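This part shows chain A:
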Amino acid sequence: MFMNVWKNVRRTRLRTVVAALAAALLVGGAVAQSAPSGTLRVGMETPSKLDPAYASSDAEIAVLNAVYDYLVDVDADNNVQPRLATSWKVSSDGLTYTFELATDATWHDGSPVTAQDVVYTFDRLRDPAAKLPTSDLYADIASVTASGPHQVTFTLKKTNPFFLYDLSDNHAVIVKNGTTDFTAFDGSGPFVVQSYHPDDRMELTANPHYFMPGKPGVAKLELIFFSDPAAEVSALRGGQIDLATRLPTPLYQSLANVKGIARLDVPTNGFNVIRLRSDRAPGNDPRVVEALKLAVDRQAITDAVTQGLGAVGNDTPIGPLYKAYYDPNAQPPQTDAAKARELLKEAGYPDGLKLDLHTPNTGDRPDLAVVLKQQLAKAGFDINVIVEPESVYYGDNKWLDVDFGITGWGSRPYPQFYLNVMLACNAKWNESHYCNPAFDALVEDAGTTLDAAKRVADYHEIQAMLASTGPIVIPYFFPQLGAIRDGFSGYQLKAFAGRSDLAAVHAP
Partner candidate 1 sequence: MRLEGVSVGYRRGRGWVRAVRDVDLTLERGVTYGLVGESGSGKTTLAHAVLQSLPAHGRLLGGRILFRGRDLATLGPEARRREFHRRVALVPQDPLPSLNPAHRVGRQVEEALDPSGRSTPELRGRAHALLEAVGLADPERVAGAYPHQLSGGMQQRILIAMALAGEPDLLVLDEPTTNLDVTTEATILDLVRRLVHDSGTAVLYVSHSLGVVAELCDRVAVLYAGEMVEDAPATRLFTQPRHPYTQGLLDSVPRLGSTRHEVTLRPIPGRIPPATDLPAGCVFAPRCPLAVDDCREATPALEATPEGRVRCWRWPEVEAGQADPHQPAPAGRLHAPAEDAEAVLEVEHLAKRFPLRRSLVELLRGAPRRAVRAVEDVSLSVRRGHTLGLVGESGSGKSTTARSVLGLEAASAGTVRLLGDELPRRLERRPASAIRRLQMVFQSSDEALNPYRSVGSTLGRPLRRMAGVPREEAAERVARLLESVQLPRSYAEKRPAQLSGGEKQRVAIARAFAAEPEVLVFDESVSGLDVSVQAAILNLLGELQQVRGSGYLFISHDLAVVGFLADQVAVVYLGRVVETGPARSVLSPPYHPYSEALLSAVPLLAPGVERARVRLEGDVPSPVDVPGGCPFHTRCPRLVGPQCREQAPPWRHGPDGHAIACHIPLEELASVQTALFGDGGAPAVPGATSEGGDG
Partner candidate 2 sequence: MARPAAAAGIVRRRSGAWRRLLRGLYARPSSALGATLAAAFLLLALLGPWVTPYGPLDQDFAARSQPPSPAHPFGTDHLGRDVLSRVVAGDRDIFLLAGSGTLVAVLVGTLVGLAASYRGGWVEEVTYRVFDSLLAIPALLLALLLLGSLGPSRVSVLAVIAVAYTPIVARVVRSVVLDTKTKEYVLAARMQGESTAFVLGREVLPSVLPALAVESALRFSYAIFLVASLGFLGVGVQPPNPDWGLMVSEARDYVYLTPWTLTFPALAISLLVIAVNLLADGLKRVLQVGDTP
């Protein structure tokens, strides 16, 4: 069971190493010579919100990542890497971070990137009055100041071991001082937007003044939007695009042995959470929660829904990707439908429990719902599956209200995020309405302590708690699947596909 996961991880790591080697070789050779050349055509979902503060989907982040720069970046192995900040220092109390910015970075309009731009960016994102989606994330920043023309200093209210990761939040691309209208796409990033046709395509060219050496590798980048992954794969097969990510499992599988196309597969910490609202009946009865956990066969779900490509989950958002933080010993109870049925009877549902299961109609969630329905039926749950468009499920906060639902969560480079926003008592998106003071204390400690060993211990305890009694089921972590046309080099697919570095890609 765990072998499977580790095999995946190892395989990917190996591939990553190979890719990195290749890239290094290329870059090494390129420093002297290469001007960007060739065109890369990327198929992706249709983005809509391109204001960094609101952008959230993979496609939207991919656009931001190409047009703008993050202060720091996170690589495929979850290590923090320099981007606009070339180096940084952390004070010994862990409350002051000082960043040195690249001095040769410029905006696409030619003006230089300065510390003021960074200050503006984060002041905007953390402004409590504006109530942007990032305001909570950055609530513990005391100040952001330009300590020099190219030096920025962040002061924190309390320690945060993940602060660098927070600074690399998807929303946190650095924008030019004073920007409020983001339709001009005046970024500092590797690509310059030439034209944008919403719901159709975006055409970009290499930024000739880009400050990172050897980047971008291609002279032209075309982002082509698809409303339908089947059409996207048709385009890939037909040679109209070169790269596609976020492929559904069957389409990914169908690309095996297709000449000229290489498949990409990385494990992620992205998951679908099946959550039972625990502050009211029937979810407020621990026996019901236990029955749910007993009724689910996570391995079977992984096999059926992800065709075995996913990593089996343990009902906790802390997956094997987090290495040391992950505790393989924190296991939900062994699948036992009979015992579950017994528990339901004890909880007052001798004839079974009727529940509506709400789920958005995207990704593999409808499939998950269907498989779940059948598994739960054996334990006496009578599930009525209600599949809705995302706009209905998320609209009017329905997802935070319903008793039983499936919600998708994207992959993050560190686990604290999930705990803060979906499981702590006062978490903003506590959809399961889980509230456990002991749990909250552990979360608080893990999120502030600078002691790595302590943090690992906290996380292990959290996992044990969630696996046994948390009102959530996380049956698997889905893989990130993609495919790229042969001849393109340097592409390294990340768990969150939108953060993959398109500037590193070289055309044949």
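Here is the rule we go by: a contact is a pair of C-beta atoms (placed from the backbone, for glycine too) under 8 Å apart; a residue touches a chain by one contact, two chains touch by 3 or more; residues count from 1.
Candidate selection criterion: all candidates are chains of the complex that A comes from, given by their letters.
All of these numbers come straight from a predicted model, not from anything done at the bench.
Chemist: Out of the numbered options 1 or 2, which touches chain A in the complex?
Modeler: 2
Chemist: Would you tell me which residues of chain A are touching candidate 2 in their complex?
Modeler: 228-230, 248, 250-251, 253-254, 300, 303-305, 307, 361, 366-367, 369-371, 373-374, 385-389, 392
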